[in-house]
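For this depiction, one protein chain was excluded, whereas all remaining protein chains were kept in their positions.
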Amino acid sequence: MPVLEVSDVSMAFGGAQVLSDVSLSVAAGGVTGLIGPNGVGKTTLFNIVSGLLEPKTGRVRIDGHDVTRAGPASRARRGLARTYQRLELFTSLSVRDNIRVAGEIRNSWSRRGRINVSAETERTIELVGLGDVAEREVSELPTGRARVVEVARALMTQPKVLLLDEPASGQTEQETEAFGRLLGQLVDERGLAICLVEHDVGLVMGTCALIHVLDYGEIIASGTPDEVRSDPVVVNAYLGTP
Amino acid sequence: MHLFLTYTILGLVTGAVYGIAASGLVLTYTTSGIFNFAQGAMAMLAAFTYWQLRYGWNWPAPLALFAVIAVLAPLLGGVLYVGIMRGLRETADVTKIVVTIGIMLGLIALAQWIWNPGVPRTDNLFFGEAAKFKLLGVYVTDHEAIALGCAVLIAVGIRLLFTSTRTGVAMRAVVDNPALLQLNGGRPGRLAAFSWALGGALAAVAGILITPISGGTLDVHVLTLLVLDSIAAAMFGRLRSIWRTFGGGLVLGLAGTYVLGYFPSSWSWASDFRIALPMIVLFVVLIVLPQDRLRGATLLRTRERFTVPTMRTAVTWGLILLVVVLLLEQIMGANDMGALTIGITYGIIALSLTLLTGYAGEINLAPVSFGAIATIIVFHLGLSGTGLAQRITPWGLLIGVAVTALVGGLIALPALRLRGLYLALATLAFGVFVSDMILADIAPHVLPIFHLHFSIFDEGTLQIPPLKLGPVDLSSTKTFLTTSVCVFILVGIGLIALRRSNYGRRLTAMKDSPAAAATLGQNVVKLKLSVFMLSAAIAGLGGVLLSAASASVTANTYIIFISLALVMLTVVGGIGSVAGALMGGILAGTAFTALTSTFTNLSTDHGGGGIWNTLANLSLVAPALVGISLGRNPSGAVPQIVASYRPLWNVKSVLALGVVAEAVAYVLVLTKVMGNWWFVLATVAVAVAVPALGRVVRPDAFRTGAVTAPPAPGRPAAQSVAVGSAAAVEGVADARS
Partner (left out) sequence: MSASAPEPGTVPPILELREIRAGYGSIEVVHGVSLEVPTGSVVALLGPNGGGKTTLLNVCAGTLAPSGGEVRFEGNPVTSISADGRARRGICTVPEGRGVFPNLSVRENLLMATQVGVPMDWIEDVAFTQFPQLAVRRKQLAGTLSGGEQQMLALARAFATSPKLLLLDELSMGLAPIVVTQLYDKVRELAAGGLSILLVEQFARTALPIADFAAVVLQGVIAHRGSPAEMEEAVSASYLGG
């Protein structure tokens, strides 16, 4: 059973239709890609899934529970975590405290037993490779590494499904490679369900088992990286028509 | 029917003036993003200036009107924008709010300086009382007709400006997208300056029209508050629609006169209710107003920077503070100690702001009103003994604080969806409501069923006895001072511990990004409610101590201007730090009075030089000047002072010299060689001289210090991780909005 299920979600801002009957699912133990040109509604979809926006129609299910009417906090309690394309870090806190506070928030609501926040914080910092900047202010970090802080923060809530919104943008090539390995590790070792919005081709093609292509508010193709890459519809969506 | 018409016309006229003042607020807010709390004070200043020209110097009315409305008021508005408001980009909401509050307080002080409040002044109706005509059987004065006519003209005029002129359309365009306006070749800065000038003129019209209608007496505070009421009208239009703003003004005006006319005269609170009505309406309108979605981090990172001290540093500084106060107690007279005690108790109230605003990012403009609530509870439920032996019991204090926390929660509950400016306005409404209705409730009531006689604020003055905590009796001034300092230190250290705890980090997270906190599972509403209650409790504790230190309190002890001054001075000191709260409290409670009396005393010592009097008056305007300077240094004074002293650690000799100089001065005072006020001046001199001397002795130490200091203010520093990369920027429109 998919951990995250989005069915027939539609959304409009003012008169403009942004999403039309979008359905997709994200399964545990794999990275599902969501790609598409700029401005097709990927971030809007993430905002709807995480409860920051209410869709016009459609349903969102997390772990089998219908959360369409639930607020962002109760979705987090069902096991959803996310990062933001426009970073939403806690800028008055250090890197370590950004990660730590997520664990503390998690302990304040979890019924699945408390975690040892200090130990888990150090483990996560080690896992994502932020040890050298743990004491720094997050605002001093280059974007690429700041995005990793958001990932670490999300991991502290021990989620079942993780939404990543352009995590590699601003990362150097080496950082992106390391990040790809991290995603693989999370999927294999923790059985996490990851939904990845990303423009870095290498990362998407290298980590995703399944890719959905969103264009003009609709899913125009779904398939393996190779299928998607050779699909003329997808190529047209990206390169436009002459 | 005749009576109804009379009330309707009176209501329409008042409403029209509300509408005029409020439309100025809307204009300036939409084009510059700054809500002008000083609008009322500008109206007041204009009314006074008009009086001066018209009656003081006997100018003909048209000339006086022209000078005030068309020249001076727009000039003031324009200068305020260009000189101050323009510098407030990239500052937090609270900074923007506090700066205009500073201007309001400054204008009030300025008016009181120029026009001695002891001399009565009255403004007459235009064309006098006799100039009136009959409409549907009711007399309408020419002045009232003029007021209505002005409102109609102004509403239509603004409408025409907004729809038919390029400048007006551009002013609407700024609201939509200032950057795009620039790409069209427009100049947003000029438009904002123009709208501030226009706002100034509208304030002047409102001030000049309303004074004669509301009795004709010119009173600085009453006039300022009267126009503050127009905020409710502006809120009807969501600070956007001019039509609805005027509509809101009419509703307010009519409701007020109908309450006056039709509430049974046996309801003793009816007239208080009428006065409080605009603020009640403001609170209700704010709450029912549709709100925006849960906010993410602000696009641009604000310039405020705060650091949290370690527990060890906090305890060390707490002990130093205690020792300093104990030493001062040896040389201070009872009056001075009393003044310092009041300052410290204000500091405790200010700590409620450190928690609420500094740590949690919420705003409360009426902290002293919470102190008033606690005081009333303690007065009615927490006293034991009679006469001189009467004391506040610890249980009484506890009940007072607990009830205040509950009231804080009750106020916060509906206001939880609000934030930033809207929350600030809701708390302002609450503060004025407390002053107008609860503290003005001086008549006795009979509680039904129980037939219990009581009055909330008996006869308008409450005698608050000192506190007795077990063996510690605060009836001695010295004990009171020492105890207040200890309470301040304990609460302060407690707050720092709180900030360093799991709870404090969650507060910070909520402040920095409510959206991210929520998607991590944080129940934002619960957290906000808890911090509001805790903050109200601290304000209550400080308030009871303040009342006891003042011994006899009236409604004026808790008037909204005191709250506003305290908020402003705390932000000036540094809203993010305990030391900032101490500085804010002491400035609010003692320093400005002390400063004034220092200069007054000096002037009597030396045969009354006019310059000292001028300085004394200047020091009353000073709080505002301090507030206004925030644009350049939004983090507050304390962090700046700390930064200027830090390099001195490397120049121990100078530091030692300073300590010795201060010690010598102290001994001279102790041995009565030198007066206390000279000691104050000597201390100020040492404080200024030490870093200056250090700079001369070891310029290199200061240069390296400058490098590690926070980024120079004024420079648009680190814009944001929030707009981290081009990806972020290019993806802004990912939502296809």
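Lettered A and B in written order, each chain numbered from 1.
Keep this in mind: a residue touches a chain if its C-beta (ideal position, glycine included) is under 8 Å from a C-beta of that chain, and two chains touch if they have at least 3 such contacts.
What you see is a predicted model; the values in this text were computed from it and never measured.
Within the whole complex, touches from the chain that is not shown fall on A, B.
Considering the whole complex, the residue from A:P37, A:G58 or A:G184 that touches the absent chain is A:P37. Of the candidate positions B:N177, B:T217, B:T307 or B:Q330, contact with the hidden chain is made by B:N177. Of the options A:N47, A:T124 or A:S169, the residue whose C-beta touches the omitted chain is A:S169. Touching residues on chain A toward the chain that is not drawn are 14-16, 37-41, 139-140, 142-143, 166, 169-170, 172, 199-202, 205, 216, 228-229, 234-236, 238-242.
Listed for chain B, the residues touching the missing chain in the whole complex are 166, 169-170, 172-173, 175-177, 179-187, 301, 717-721, 723-733, 736-737.
By definition in this document, only the chains that are shown with their structure count from here on.
A separation of 43 Å divides the Cα centre of chain A from that of chain B. Touching chain A in their complex are the following residues of chain B: 293-294, 296-297, 299, 301, 306, 502, 505-506, 508-509, 511-513, 515-524, 718, 720-725, 727-728, 730-737.
Only residues 13-14, 16, 18, 38-44, 47, 50-53, 71-77, 80-82, 84-93, 97, 100-102, 104-106, 108-109, 117, 138-139, 141, 143, 146-147, 153-154, 156-157, 166, 169-170, 199, 217 of chain A touch chain B when the two sit together in their complex.
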